[in-house]
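Data block below; observations after.
Removed: one protein chain of the complex. Kept in place: all other protein chains.
Showing subunit A:
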Amino acid sequence: MLQVQVEGLKKRFGGNEILKGVSLAVDKGEVVCIIGPSGSGKTTFLRCLNLLEQADEGTYALGEKIRCDFSHIGSNTRREVSMHTAMVFQTYELFQHMTVLQNVMEGLVVPRKMSKTKACDIATDMLERVDMLERAGYYPSQLSGGQQQRVGIARAMALVPDLLLFDEPTSALDPELVGDVLAVMRQVADSGQTMIVVTHEMQFAREVADKVVFMADGVVVESGTPSEVFDHPKQERTRAFLSNFNISARR
């Protein structure tokens, strides 16, 4: 069943066209990894999907109810989309003035008006799943990057989003912390969560993704199963890009 469908998404910043008509379809429970060189518009594309950026053109379908045209999005649609998506940020972006537990509860209690007891139960459960429960009372600045990012994932998961977006979730981490976060993401993927992951972790993309999308210069150059893209890339651009990651792609 189709969970996300984007057609012809275009985005300009000033006179600079960043996304030149990107289309993508994601089935329910599918894990899509977007790879590509820096500046190819991957992150912008992701931010258009939860409307942190307003795309200029294109159509968008999310879940069963949301259908819209990017060129005119009303405030109701905007809110609907933000209530049905969640995002994990490259720089974690946990709320600095709240504890770990409060961070995870916030999205349930404030925008979704859930009772504090119920939200606390859900948050506790989520923190357990990312193995951060014993740090529930800590403030973000007291945690390592990897720990913060795991809380970031718990915060997003707690909202049970139709679509979970990961914006280079391990790029800001020290190398030895990347493994923990990827392990949690793998677990999220296994739970049947529909997700789109922008990443430079080729090994992760190869092993976890149902579909890999290679983007460059604001267009989708090639997409397919991990083995299609990594082992038998059809486009010269894709081959050139993947040659930088030789070891991980061949393993």
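Keep this in mind: contacts are C-beta pairs under 8 Å (C-beta built on N, C-alpha and C of every residue); 3 or more make two chains touch, one makes a residue touch a chain; residues count from 1.
Definition applied: contacts and distances are computed from a predicted model.
A.B. asks: Out of "Amino acid ABC transporter permease", "Tellurium resistance protein TerD", "PRC-barrel domain-containing protein" or "NADH-quinone oxidoreductase subunit L", which one is the UniProt protein name for the chain not included here?
C.D. replies: Its UniProt record gives the name "Amino acid ABC transporter permease".
A.B. asks: Among A:35, A:48 or A:86, which one touches the chain that has been omitted from the display?
C.D. replies: Answering carefully, the residue with contact to the hidden chain is A:86.
A.B. asks: Considering the complete complex, identify which of A:30, A:106, A:168 or A:222 is in touch with the unshown chain.
C.D. replies: A:106
A.B. asks: For the full complex, which residue in A:25, A:52, A:133 or A:183 touches the chain that was left out?
C.D. replies: Per the contact definition at the top, the residue touching the missing chain is A:52.
A.B. asks: What is the set of subunit A residues that contact the non-displayed chain in the whole complex?
C.D. replies: Missing-chain contacts on subunit A: residues 47, 50-52, 79, 82-83, 85-87, 89, 91, 93-97, 106-107, 110-112, 139, 141-142, 155-156, 159.
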